[in-house]
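Handing you a structure now.
With one protein chain withheld, the remaining protein chains of the complex are depicted in position.
Think of it as A and B in the order they're written, each chain with its own count starting at 1.
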Amino acid sequence: MTCLPEITPGQKKLGLVIDLDTCVGCQACATNCKEWNASGHSGPLPDTKPYSAGAEGVWFNRVHSYEAGEGERGRTVNFPRSCLHCETPDCVTVCPTGASYKRIEDGIVLVDHDLCIGCGLCAWACPYGAREMDEDEGVMKKCTLCIDRIYNTNIPEAQRQPACVLTCPTSARHFGDLGDPDSKVSKLVAERGGQPLMPELGYKPVNSYLPPRNRSSVAAKPDEAVPTPMDIKNPLLRWMDKVLTR
Amino acid sequence: MNPAPSIVFFTTASGAGYGLLFWLGLLRPLGLVPGQGLVALALALVLITAGLLSSTLHLGNPQRAWRAVSQWRSSWLSREGVAAILTYIPALLLGLALWVDAPALALIAGLLAAAGAVATVYCTGMIYASLKPIRQWHHPLVVPGYLALSAFSGAVLLAMLAAFAGGGAVPALLAVLTGAAALLLKRAYWQAIDSGPPIATIESATTLGFIGKVRQLDPPHTEQNYLLREMGFRIARKHAAKLRLIAQGAGFALPVLLALLAVLVGGTPAVLALTLGAVLAIGGLLIERWLMFAEATHTVMLYYRG
Partner (left out) sequence: MPEAPMPLATERPDRAVDYSPPVGDEVKTTTCYMCACRCGIRVHLKDGRIRYIEGNPDHPVNKGVLCGKGSAGIMTQYSPARLRAPLKRVGPRGSGEFAEISWEEALETATGWLRHVRATDPRQLAFFTGRDQSQSLTGFWAAQFGTPNFAAHGGFCSVNMAAAGLYSIGGSFWEFGEPDWDRAKYLLMFGVAEDHDSNPIKIGLAKMKGRGARVVSINPVRTGYSAIADEWIGLRPGTDGLFALAIAHELLRTDQIDLDFLARYTNASWLVVRNPGGEDDGLFARDENGKPLAWDRERGAIDASLMDLSAVMVGEVSLPDGRRAQPVFHLMAERYLAPEYAPDAVAERCGLPAERIRRIAAGIADVAFNQAITLDQPWTDVWGRRHETMTGRPVAFHAMRGISAHSNGFHTCRALHLLQMLLGAVDTPGSWRYKSPFPRPIPPGPGPAGRGAKPNTPLAGNILSFPHGPDDLLVDDDGNPIRIDKAFSWDAPLSLHGMMHTVIGNAGAGDPYKIDTLFMFMANMAWNSAMNPGEVIRILTETQPDGSYTIPHVIYSDAYFSETVPYADLILPDTTYLERWDCISILDRPIGSAHGAGDAIRQPVIKPDRDVRPFQDVLIELGARLGLPAFTKPDGTPKFKDYPDYITNHERMPGVGPLAGFRGADGSKRGVGEPNPDQLQRYIENGCFWRDHLPPEQGYYKHANKAYLEQSKAMGLMGKSDQIVMQIWSEPLQKFRLAAEGHGAKQPPDRLRERIRTYCDPLPIWYPALEHEGQDLNRFGLSAITQRPMAMYHSWGSMNAWLRQIIGANKLYMARSRGTALGLAQDDWVWVESRAGRLKCQVSLMEGVNPDTVWTWNAIGKRAGAWNLDEGSPESTRGFLLNHVISEWLPAQGGFRQANADPVTGQAAWYDLRVSVTKCAPGEEGITSPHPDAPALPPHMPARPDILRYSTKATP
């Protein structure tokens, strides 16, 4: 059903918190997502012309890199981009078949591949580029928040998390319930000033991006008063009478 | 946005078909269209059906297209499908009425068909107008534009057919009026999107504006992807300006002038003028519709190009 579930206070909103301060752009989230999902809920994620020019495939997670600011004062920021599991996503409401849906129980936005006609309208409606067409099967695919991991009783409890989160070597990805203000992820967003992407479009993204932290400044100032060796006749004499014991 | 030929053809053809159906349903029962009207109705239905079939060409799973009518409560695409299917009923009844010459049924069916045509084209327009990430489509003039262009192209076709049937200045005058209106609307639209502010920036898309100007260092992949092919279409400003001129001249101004000429001279020259006008209008509208896609920009490209 492509009508959005009614939002009630305290409703579960599963999503990701992505730390732009520690992401080094290693692509682990992208490829681990790809391998999990290739054989997972949405698999396969086909790759066309895999060994020729024009190789391209279906990926749920793509890592951009940007430079913000100029010259030495600027920063390089690696920027993973995937479905934000918005609270009010048009990608769901525009779907003519009911294939695209937002789950009332956890807020995950999914596509039912058996219903999808592959019209592509949901991709047009998504400002974030979260949806990727499987042109081989003719259906739209997207991040499932690893729905076949997070509730999977065949997986040890500690690992019931999205593949991208578990694999991230710099812990730049966090998963949890952003509808619960006391959850670890909600606190992280509050503490670090997590930001939604393009809030002006009004989709209310659930995923949040933690901004690069202000660079800590060096406490110490060079002590200019210390004489330079040229000023001291024999600077080595300073150490002459130091009594050193082991 | 990528101007996929199937979609360009679909919206142009079905738009013209619904325009034709609209005018036929409205005018034929009033006797303002010469001849029986069955040919016009057939043409309208052929255009509509061809357009709808063409639209399924861009579907990944056309055999499931029937599912598309299920979500009319939220989806304009679904509503369009429902409206399109429902409109077939009065349209076919109108055909029956014209065939058996049942004026009362023709009147009712005609009005219902006209209403259905308006509803369907409105839905088509709303599919585009409801897409917030595409600034050029999420605009108040988009739906009026779709309606006006549909009315204009329908009128042009009806005028041509009427001329073949030996007269009918009303459709030609309607073509003049709707053409002029559509041209003004389209010019206003172009002016608006040319000067409109962006809905978002690379800074808001990345949240990094607080640091300074944001530039892409590297794309996520050095190779292509679906989104880039679908939404990364770019057209040079100069090229677009030239196409706009052609669309205005061939698609609007010339057909309007030819329709005026036809009203003034009548007879065989009118038939020729209106036929030429119809061909030009449809051609011009294909260009206009192609531009509608080519000039549209999607916010996702902020992540790739800033």
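We adopt the following convention: a residue touches a chain if its C-beta (ideal position, glycine included) is under 8 Å from a C-beta of that chain, and two chains touch if they have at least 3 such contacts.
Everything numeric here is computed off the predicted structure, so don't read it as measured data.
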Can you list, in ascending order, the subunit A residues touching the missing chain? 12, 14, 21-28, 30-32, 34-36, 38-41, 43-53, 55-57, 59, 65, 67, 69-72, 74-78, 103, 105-106, 110, 112-114, 136, 147-148, 150-155, 157-161, 163, 165-177, 180, 183-185, 212-213, 215-216, 218-223, 226, 228-230, 235-240, 242-246
Contact set of subunit B toward the excluded chain (per top definition): 215, 217-218, 220-223
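As a working rule, only the chains that are shown with their structure count from here on.
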Residue numbers on subunit B that touch subunit A, as the complex places them: 1, 58-62, 64-65, 67-71, 73-78, 81, 127, 130-134, 199-200, 202, 204-221, 223-227, 230-231, 298-300, 303-304
Where on subunit A is subunit B touching in the complex? 1-4, 20, 30, 54-56, 58-59, 62-70, 73-77, 79, 81, 90, 92-99, 115-121, 123-129, 132-135, 137-140, 195-203, 209, 211-212
